[in-house]
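One structure is given below, encoded as structure tokens.
With one protein chain withheld, the remaining protein chains of the complex are depicted in position.
In order of appearance the chains are A, B and C, and numbering begins at 1 in each one.
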């Protein structure tokens, strides 16, 4: 495995076409695009990595996997009255679908859906309490209490996040939010601003590898059925309108973030985190997807194969 | 396995909510909705079935799996300039997406995409020759030379298929078809009118179970990569705007048809065909999906699990 | 003329189908739907009225005629880089068109367009100053210094105006607003909350009757060309996706508000204000439109006739 990761790192380090760093969040715009990191945690707990796998980056939308898991824990199938589970066929921040479907977001991973999830998690609590709960859960999953929120990124999003504010107000106009728009957005922007390393992120995803049980600790995080369903949502909707492309090329459930990270799950085999800040045209890490494609080709981990 | 199928058959036979038989194709409207059949062919070739698994039904859109396979054989990755590979988020016969994307269909499984595939397969030949080729391929896959086209269904579709004619002319207006609209529609309507039993269909899908090789005959139909990619397209787009739902509940690549059939693939394990003519609101077999959900729950075959 | 108005009033007072009072602004929801008023000011200054023509009502979107006039005075044709001048074919609060056209509203009379106009008028000033300017202009047009803003309505809109907040943030996300969203919305909600009577409103519209000159005072408000263009925008876009219907039935430039008022202009002949709080399904005053239809039938004032 280490050889494979080294090979991938070597091959990708020579790439000149690395995509473009996200610019709409000012704090992310100044990240050096030449960075790369990858970490693989096998089901048996062994860990491998390449590149700057301890370097913190902004996980952004990858955090939606964790908030979805929390929301399912709180509301169970009741969550699906608030958010759908179909791919949207639209960009991550599209509002067209919302107007056509009475303000109900298509799935938990487009921005509108994740905002609805943040609202669902709050359950009458203050943003600060809700964020503490989310952070606690991520630290528990990764077994690392050092994980925190990058306040500069959160502030940067709050100032420029007009599109997300528009989505939230739009849902509120249909009576679909239970808390004040500003508070929901506060929770959303902050959980997107969690900073993690590839090492931490790969560990945090491990419960999705083994049917809901963390194989290192033996702790059951969610039921087998729920773990599988979260994986299915990641596959169907985890890369916005590039989800089909990712399934086609990589063949693993995955969730990307505009910070350049991707968390991918090979059920029964491994949790994989990869980071490279340059994005492709639909907003997913360009080299990250390529690294995963190379990894799957070498390991045969595609969920669509024998 | 036989016990599982018998259980499923018994449990479903008592269901009163069976969905509605498709009415827009007159010849399909008169099918008795109380029928049910299921066949499972394991990777080692053993076959199990329940219900009227030898009864022929109209495979309709399931045929798109076979035409896609043929088209990939002829054009390779060149096919993707003609059709995309993202879920559409729209009903199977929507035209809105086509207008927004210059007449290029989102994926090979929505109607517009399958019409584009039919056009791609023709390569200058007559409809009759193309249909012979498609039929030959399906017979080869199922190892059954008795498989044929139901001319009554084909004629029924031709007479009422204004929506598909609209899609085809729309694509033609963007210069996206290489053959006359009437000929392309002829091929499309006829390959949708292939009749098969669950037994035949499950055998025909077997090459997708074992990375492109038919495990009974040892014949390599497509490369491992191509088999996996076809599976990924089935998962992402095989149930129209119910694809997310199917992935969530069943967790297997599958392709449905408005005739009430579903072909599902459990990679490395089995090819499964199920048939029940009543459809849910998005046009997929209601009891068919339930039968698959029960099967996966009992076997643990979800591609998203350990 | 007085006979005509009395006839109309008499005929409409017996109507039981009066439409529904707007409910999304709480302060408007409690208005008695059985009220009716109409005022006609001829080009020579003679005034006629029927019903409670001195009763104040919330002019709502009719105010957009006045803010458009101010904006054209400040920016001239430069305004058209910020807002289009085509009918939208969509409801007044639709956001779909905005996404398809990079956040540029179709015309000045849909909500998004009027919000963009409010932003254009501000020119670096505070909301309070801008509102004072708008109010001053309306008082000048109506020659009545008593006209004011209903603060209860404005507050009611601010609290529930999530849809408009969504539109404003959406435009802001495309960099289309020059002032903070909250300030622009403050101006917008307040100018929509101006209260006027039919008498006042008909007088305020008089400059559009006589090619930009107030015929009673002789004061030139705008150029002849501008007056005609404002009339054309009222005809094309003044009743949202009921504009075609209004042109077809009434045949006069007009602007409606969800408070139940309509201002209509018969060029060269008269300025007409009508008020009845019940709305039709697209949000225009039901009896108001009927009253205008009756008036035009009796006077032959249609701009489409001889």
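By our rule, contacts are C-beta pairs under 8 Å (C-beta built on N, C-alpha and C of every residue); 3 or more make two chains touch, one makes a residue touch a chain.
Bear in mind that the values here come from a model prediction, so they are computed numbers and not experimental data.
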Original post:
What are the shown chains that the left-out chain touches?
Top reply: B, C
**OP:** Taking the full complex into account, find the residue in B:9, B:143, B:166 or B:216 that is in contact with the omitted chain.
**Re:** B:166
Subject >> Of C:79, C:168, C:201 or C:236, the residue in touch with the unshown chain >> reply: C:236
Original post:
Hey, which of C:227, C:258 or C:295 is the one touching the hidden chain?
Top reply: C:227
Original post:
Thinking of the whole complex, not just what is shown, which of C:87, C:127, C:205 or C:254 touches the missing chain?
Top reply: C:87
Original post:
If the hidden chain were put back, which of C:161, C:186, C:267 or C:283 would touch it?
Top reply: C:267
**OP:** Touching the hidden chain in the full complex, which residues of chain C are there? Just list them.
**Re:** 43, 84-90, 97, 106-107, 209-211, 224, 227-229, 231-233, 235-237, 241-245, 247-248, 251, 253, 267-268, 302-306
**OP:** Can you list, in ascending order, the chain B residues touching the missing chain?
**Re:** 94-96, 98-100, 162-163, 165-170, 172-173, 181
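Just so it is clear, only the chains that are shown with their structure count from here on.
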Original post:
Taking all residue numbers at the chain A/chain B interface, are over half used by both copies (same) or under half (different)?
Top reply: same
**OP:** Determine the chain that sits nearest the middle of the structure, using the mean of its CA atoms as its centre.
**Re:** A
Original post:
Whole-Å distance, chain A centre to chain B centre, using C-alpha means?
Top reply: 32
**OP:** List, in ascending order, every residue of chain B touching at least 2 other chains.
**Re:** none
